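What follows is chain A.
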Amino acid sequence: MNFQTVVDSIKVKFSRVDVEHEKVIVVPASDFLPVVDFLRSTLQMNVLDLLTASDHISENQIHMMYGFYSYANKTYLRIKVRLDRKDPAMPTLTSLWEAANWFEREVFDLFGVRFEGHPDLRRILTPPDFEGHGLRKDYERPGFFVKKPDFK
Partner candidate 1 sequence: MNTMLSAILGVLILFGVIALQGLILVYMERKVSAWMQSRLGPNRVGPWGLLQTAADIVKLLLKENIRNERSDRVIFFLAPILAFVAPFAAFVTVPFAATIGFRDLDMGAFYVFALGSSVVFAVIWAGYGSNNRYALIGAMRSAAQMISYEVPLVTAVLGVFLVAGTLSLREIVQLQSQGLWYVAVQPLGFVLFLVAATAESNRAPFDLPEAESELVAGFHTEYSGMKFAFFYLGEYAEMLVSSCVLVVLFLGGWLIPFANNANVPTWLHLLSFVSKVYLIIFLMMWFRWTFPRLRVDHLMAFGWKVLMPLALVNLLATGLIVYWLKS
Partner candidate 2 sequence: MTMSKSDQSVHKRSVRFSPERSLFDQLPAETRIVSRRVRTAELRTEEFLLNVGPQHPSTHGVLRLVVSLDGEVITQCDPDLGYLHRTFEKISENRTYQQIVPFTDRMDYLGSMNANWGVAVAVEQLAGIEVPERAEYLRVIVAELNRIASHLMWMGAFGADVGAVTAFLFGFREREMVLDMFEEICGSRLTYGYIRVGGVAEDITPRFVKLAQEFLDLLPSKLNEYHDLLTGNPIFKQRTKGVGVITLDEAIRYGVTGPMLRSCGFPWDLRKDEPYSIYERFDFDIPVYYDGDCFDRYRVRMDEIGESAKIVRQALEGLPEGDFKVKKLARNIKPPVGDVYVRQEAPRGEYGVYMESDGTIKPNRVKYRTPSFSNLSILALMTVGWKIADLVAILGSVDIVLGDVDR
């Protein structure tokens, strides 16, 4: 099963899905859960391999990037979801894959994307009292390293 057949079978069911370039399809946020469910149940994409985001400040968007893989068919499919930069939110995938738990916590931590229905949405890499979301482009780091410690 190659990429084209996967895309074709998705497109039959979901008309609003676009192909961005090879291996990436763009799915609107409202269609995301049904598409994932379809992938999982029909196309045997049973591995959540990648879950990350990227900040596109010029388009005022945050792009969620999901990577799904099928051990049975050896097909890799990446799904891109465009979110608004202001208060981005996604449905959680933790009910389908436990792997999503930590990945989503990481994206929440570093991008501030809320995952609705996540059982345990805490910061994971930065300390609990950390302010801001580190991987956003407009994140300004506070001026620590003011002074080099004097070890004399």
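If you want to know what made the cut, all candidates are chains of the complex that A comes from, given by their letters.
The working rule: a residue touches a chain if its C-beta (ideal position, glycine included) is under 8 Å from a C-beta of that chain, and two chains touch if they have at least 3 such contacts; residues count from 1.
This one's a predicted model, so the numbers in the text were calculated from it and none came from an experiment.
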| item | value |
| --- | --- |
| Among 1 or 2, touch partner of chain A in the complex | 2 |
| Interfacial residue positions of chain A with respect to candidate 2 in the complex | 21, 23-24, 40, 44, 46-50, 52, 54-56, 65, 67, 71-72, 74, 76, 78, 94-99, 101-103, 110, 119-120, 123-127, 134-135 |
